[in-house]
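Okay, structure first, notes after.
Apart from one protein chain that is not included, each protein chain of the complex appears where it belongs.
Up next, subunit A:
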Amino acid sequence: MAKRFDVRQQNGFVTIAMVCFFLLYLPIGTLVVFAFNDNESLAIWKGFSLRWFHVAWNYTLVIESSIRSFQIAAVAAVLATITATMAALATTRTKPYRGLTLKYAFINQPLMVPEIVTAVALLIVFSRIKIWTGYSGLGYLIAAHTAFCIPFAYLPIRARLESMDLSLETAAADLYAGKWQAFRHVTLPLLWPGILAGLMLAFVVSLDDVVITEFVKSGGQDTLPTFMLGQIRRGVTPEINAISTVFLVLSIGIVTAFFFFSRKRT
C-alpha cells in the first residue's frame, strides 16, 4: 500500500532531525559513560567503577568551588529575580511612556554584548575598585552575576505579566483593596509561576557562567566551572568526567522540574 501523501512531510527532513537529536546527545552520553570507567586513560574501557566520583568527592577544591558556585548562584538569582520582577511590573501593562523603550534596551543589554567584552570591562572596573577599597570578597562576582542574570529573570516574568488580565486588579480595586493589598492578594499569586521560572533560569545561567567569573574572580575564588577550566588546561584528569556528570544530572534535574512545572500550569 502506498503511503498517504502528507503535505507536511518533506523529503529527508525526519532523517536529518533524528541525526540531529542523536548527535546532540552523543557527546554528553560518551562523557557520562566514561565517568564510570575504571581506568586512568579516559578512552579505554576497563570496567564499571565509581572511583572517579570518589576521587572528586575527596577533592576539597571541588567541594569548595561547588559550594561557592551555589552560593553565588543563589544570591545572584534571588537579587536578579526581585529587581527583574519590579522592573517587569514597571514596564508592562501600560501606555507607552517616555523612556520605556530605553528601559527595555537597558535591561536586555547584557544579552547583546559578547560575554568576553563584559568580562574584560568588569576586570578593568573591579580591579580599580579593589585597589581603592581593598575589598576582594565575593561581592564583585555576585554583582556581575546579578547583572547578567537580570534579563533572563526579566523575560519570563514579563511574558507572564503580559498575558495576565488587568481586570482582576481593577476588580480588587473596586472592592476597596489598597494598591498593596491588590498586589499581594491578586497580582503576586497570578505572577508566581513567572517569577519561579525567572528564578530558575537565573540560577542555571549563573551556575553555568565561565567567562565572566574567570575574569572577575580574585585568587582562591574558583567556581566549579572555572575550576574545571583550569583542570582541563592542565591536562585532562578522569575525575573531571565524574564532576561533569554530577553537574549534568543537576542541571537536567532543574530544567526538567521547570518543564513539568510550567506544563502543569498551562
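Here is the rule we go by: a residue touches a chain if its C-beta (ideal position, glycine included) is under 8 Å from a C-beta of that chain, and two chains touch if they have at least 3 such contacts; residues count from 1.
Assume contacts and distances are computed from a predicted model.
K.L.:
One chain is missing here; what is its name in UniProt, given the choices "ABC transporter permease", "ATPase", "Vitamin K epoxide reductase domain-containing protein" or "Cytochrome C"?
P.N.:
Hidden chain, UniProt protein name: "ABC transporter permease".
K.L.:
Hey, which of A:12, A:47 or A:189 is the one touching the hidden chain?
P.N.:
Of the candidates A:12, A:47 or A:189, A:12 is in touch with the missing chain.
K.L.:
Which listed residue (A:120, A:171 or A:188) would be found touching the missing chain in the intact complex?
P.N.:
Here the residue in touch with the unshown chain is A:120.
K.L.:
So which of A:71, A:109 or A:136 would be touching the chain we can't see?
P.N.:
Counting the whole complex, the residue in contact with the absent chain is A:109.
K.L.:
Going by the touch rule given at the top, which residues of subunit A touch the chain that is not shown?
P.N.:
Touch with the absent chain occurs at residues 7-14, 16-17, 19-21, 23-28, 30-31, 34, 41-44, 79, 82-84, 86-87, 89-91, 94, 97, 99, 103, 106-107, 109-110, 112-118, 120-125, 127, 143-144, 146-148, 150, 154, 204, 207-208, 210-211, 215, 225, 228-229, 232, 236, 240-241, 244, 247-248, 251-252, 254-256, 259, 263.
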